[in-house]
Structures are given as C-alpha cells and as structure tokens.
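This is the structure I have questions about; it appears just below.
Shown here: the complex without one of its protein chains, the others still in place.
Now for chain A:
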Amino acid sequence: MTPLLAVEDLRVSFPTHSGRVEVVKGISFTLGRERLGIVGESGSGKSMTGRSILKLIRKPGLVTADRMEFDGIDLTALSEHQMRAIRGARISMVMQDPKFSLNPVMTVGEQIAEALLTHQKLARKDVHQRVIAMLEAVRINDPERVAKLYPHEVSGGMGQRVMIAMMLIPEPELLIADEPTSALDVSVQAQVLDIIDELVRNKGMGLILISHDLALVSRYCDRILVMNAGTIVEECAAGELANAQHPYTRGLLAAMPTIDEAREELPVLDRTQWAGT
C-alpha cells in the first residue's frame, strides 16, 4: 500500500545577513491513514514542516525535498494553481490561535461556507445545511445562531471548534493540526482534541499533530517524531515513548513532573549530550 504522505530530505531555509539558515535540515518520514505526532521545543522546525507540506512557506523562504508525495501526487512539481486544488480540499491545517486565525470581519458561517465553496459548486441552501451540520459535528449548540456571529463574539474554545469545522468541511484526507490547543485553557484542550480525534477516526483521515506537549501527543497519536534543531532525533510508537533512546527525548521526559513526586528542582536539558548546540 502506498503511504498517504511520503517526505524525503525536506529542507526549509531562510536568508539572513550571514547566508541562508536552514530551519528544517533534511527530514524524512512517511504517513499512512494514522495519527502522527511531531513534538519538539520552540524553533525545532515542527511548524515549518507542517507548512511546507502545504507549500505555504512564502518567499524568501525556500523549501526543497527529494520527494514529497501525497497520495501518489508529487507536491514539489505542482504549480501554485494546482496546489490550491489540494489545499483545503485534500490537505488541511488547523491553526494555532483562533483569535488571530479567524477573519475578524466575516461571520463564522461565511468563513466555513467559503472553505466549502472554494472547492465545490453548491446551492446556497445546501451550503447552509452543510455548515450547520458541520457546526453540530464539532459539538456547537445552537449552530444557526453561532453561524451568524463574528469571531470576536465567540470564546477561544468555540473559535477553535469553528476552525476545525472550517478545515474539515471539504472532507480532506490529511489534517495537519499545528499546536491546536496551545492558545486554549487547559479545561477546553481535551474537549477540542477529542473532537479532532473523533472526526479523524470516523473519516479515516491521516493526522499530523504538531505540539510541544509530550503527554498530549502520546495520548492522541499512534506514532511520534521528536524534532530538535531541524532534524528528527527520534521516531517511535506512542506507547514506546517511555523507552526512548535519544538523549534529547530522555531529557524532555525527565523534565516532566509527575503528580506524586517531591523533586526540589526539575532537571534542565544538557544540550552538550547531542548536537552540541
């Protein structure tokens, strides 16, 4: 079976005063219809990886890859126009903070409908029905009323559910969730992830969950990639995370407090153990 997504030697670089700086340094992975977690600290290149799959890195950023295939389609060879037919329709992305990622002057309903209408021609009545059904699917009560609200009139958790509705309404096959809960209160994080999890499983989609939260990723994913300084340092099944080998992963795990411990100080990463950065 061909994988849903195959990435080989993906590199992302940006020009600076002292030459080009690579933020993703040749990573390779494949993804089936499964849930893949990418974890790493800020600046490890995990978000850039997600965005380069959608070819959303704008100039002067530069993305190269030996191979980047989605469902047998060579993404590196697609024009911007062809890429637009993939974006939203087949690969979609849930962004980080609904406060900034929803258009402030369009109603929630209009924004969800736009995601659908960009890829399909539908009668206005059908569009409305689909939008309402999708809002129900992300567990929004009274969807008729919420569809008429503007983003500033909904809460963060609700905004993120609207975001999920918008990204899933064209029924893509792969969803990239880029830190979907880091801007939310802890109390609604689980709720939002449960919704993503349920919809992804039901539709048999692939999921890439990008996060810096090890516990969260190991709970919602089948497989985990650990990234550090633009490279993948560890790849393991979610259940095997406790047996991780790489010193960086071990360091991250050691820094997680547990509820019944009495450590005076949490350990700090000793970066000299690996790349020497």
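Going forward, contacts are C-beta pairs under 8 Å (C-beta built on N, C-alpha and C of every residue); 3 or more make two chains touch, one makes a residue touch a chain; residues count from 1.
Basically, contacts and distances are computed from a predicted model.
Novice: Out of "Assimilatory nitrite reductase (NAD(P)H) small subunit", "ABC transporter permease", "Sodium:solute symporter" or "Imidazolonepropionase-like amidohydrolase", what name does the UniProt record list for the absent chain?
Specialist: Of "Assimilatory nitrite reductase (NAD(P)H) small subunit", "ABC transporter permease", "Sodium:solute symporter" or "Imidazolonepropionase-like amidohydrolase", the absent chain's UniProt record names it "ABC transporter permease".
Novice: Quick one: say which of A:Leu62, A:Leu149 or A:Ala190 touches the chain that got left out.
Specialist: Going through A:Leu62, A:Leu149 or A:Ala190 one by one, A:Leu149 is the residue touching the chain not shown.
Novice: Can you work out which residue in A:Gly40, A:Gly109 or A:Gly157 touches the chain that's missing from view?
Specialist: The missing chain is touched by A:Gly157.
Novice: From the listed residues A:Leu10, A:Val39 or A:Met166, report the one that touches the chain absent from this view.
Specialist: From the options A:Leu10, A:Val39 or A:Met166, the contact with the absent chain belongs to A:Met166.
Novice: Which chain A residues touch the hidden chain?
Specialist: Against the missing chain, chain A presents residues 54, 56, 80, 84-89, 92-93, 95-97, 100-107, 114-115, 118-119, 145-146, 149-150, 152-158, 163, 166-167, 170, 188.
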